[in-house]
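The structure under discussion appears below in the form of structure tokens.
Right, chain A next:
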Amino acid sequence: MIEYIVIFVAVVSAIIALLQNDLLKAAILTGISGFCVAFLFQILLAPDVALTQAIVEGAIVPVFIALAVLKTRREEA
Partner candidate 1 sequence: MNYLIPLMVVIPILAALIVNIFGGKDKTVKAISIVVAIAIPIIAIIAAVGIQYFGGHDPALLANSLPSNLVGTLVASYNTGIVYVFENIERIFIFLMGIVAFLAVLTYFSEKKEVSGPYLYLIFMGIASVTALMLSNDIFNMYVFFEITALTQVGIIIASSTEDNYEIALKYLILGAIGGPMLLLGIGFILGTIGSVNINDIIFAISNNYVNPYAPSLVIGFALILFGWLYSAGLPPFHTIKSAVYSKARPNGSAILQGFSVLCMLAFGIAMYKIFAYIPYFNTAIIVFAILAMALSIAMSAMEVDFRRMIAFLAVGELGFIALGFGIGTQYSIAAALFQAANEIVITALLFIGFGTVYYLTKTSDTRKLGGLIAVDSKMAIMVLLGGFALAGVPPFNGFQSKLMLVQAALDAGYTELAVLAIIVSVVIFFTFVKAFHTVYLQPKPKDLKFAHDKIPKATVFSVAVLLIICLALGIFPNIVTDVFIPFAGGLI
Partner candidate 2 sequence: MMDIQLASLFASGAFIIIGLFAAIFIDNLIKKIIGIAFIEEGVNLFLICLGFKAGGVVPIFLPGMTADWFAANAAYPLPQALVLTSIVIGASTLAVMLALAMVLYRKHGTLSVSEMMGDEK
């Protein structure tokens, strides 16, 4: 059951990330979505990929985006 919830959270947080006006929140939501996909990889029998995904898409990518947002502008419009 938990896997279906994870899929749901992954997709919904991706959609919310793109509807956010605050880009910093969007970056954090990208990270949540990345972590959920990493969990999904674990369920789909790919533990090594899950580890990489959790580090790269769950931590590094949101940090990169957040850094870019801090160096530019926080609001979308």
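Note that contacts are C-beta pairs under 8 Å (C-beta built on N, C-alpha and C of every residue); 3 or more make two chains touch, one makes a residue touch a chain; residues count from 1.
The candidates were selected such that all candidates are chains of the complex that A comes from, given by their letters.
Just so we're clear, the structure is a prediction, and the values are computed from it rather than from any experiment.
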item	value
Of 1 or 2, the one touching chain A somewhere in this complex	2
Footprint of candidate 2 on chain A - complex, ascending	3-4, 7, 10-11, 14-15, 17-18, 23, 26-27, 30, 33-34, 37, 40-41, 43-49, 52-53, 56-57, 60-61, 64-65, 67-69, 71-73, 76-77
